[in-house]
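Every protein chain except one is present and positioned as in the full complex.
Up next is subunit A:
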């Protein structure tokens, strides 16, 4: 296996903090915010992240496959989540400390609840508006809820949520550079 060649393409309107771990071929779209202490590892294939995503502290995005891992627009990756999905659509919320395995592809408007572990044995595509949330049993020692419930969200309130997501990102783009050093891509 050839050594991973680092290549970062960061849009000039993206805010990627200096204290972020990047590995491999990574493209970050306009308006996307990457907090300090987040990590993006393109181990096997490249990772392409769309516009206006928010990647919070301690969040880890990993691509273990050869093909490109595509992350759409307006996704929120909360603190300490770990996502290895080969494709992610738009307007998804990956909640704090959740873990999504590489066998899961995420469509749009999905919510992975706090601490939820999504690890299907076979490859699966979560349809739009899928909500996964913690079950009635408490989490195991690993700090995740392996027993999860599923629902389909009606989508009511999505416009307001999208609006909030945009404002959230906008605020971060303004505030983060005041307190953190920002990384520039190879391209800019």
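Odds and ends about this structure:
The rule is simple: a residue touches a chain if its C-beta (ideal position, glycine included) is under 8 Å from a C-beta of that chain, and two chains touch if they have at least 3 such contacts; residues count from 1.
Definition applied: contacts and distances are computed from a predicted model.
For the chain that does not appear here, its UniProt entry gives the protein name "Dynactin subunit 4", which is one of "tRNA (guanine-N(7)-)-methyltransferase non-catalytic subunit", "UBC core domain-containing protein", "small monomeric GTPase" or "Dynactin subunit 4". Note on the undisplayed chain: of the listed residues A:100, A:118, A:131 or A:144, the one touching it is A:131. Considering the full assembly, A:158 is the residue among A:23, A:37 or A:158 that touches the omitted chain. Listed here are the subunit A residues that touch the chain not shown: 73-74, 90-91, 111, 113-114, 131, 133-134, 136, 149-151, 153-154, 156-160, 162-163, 166.
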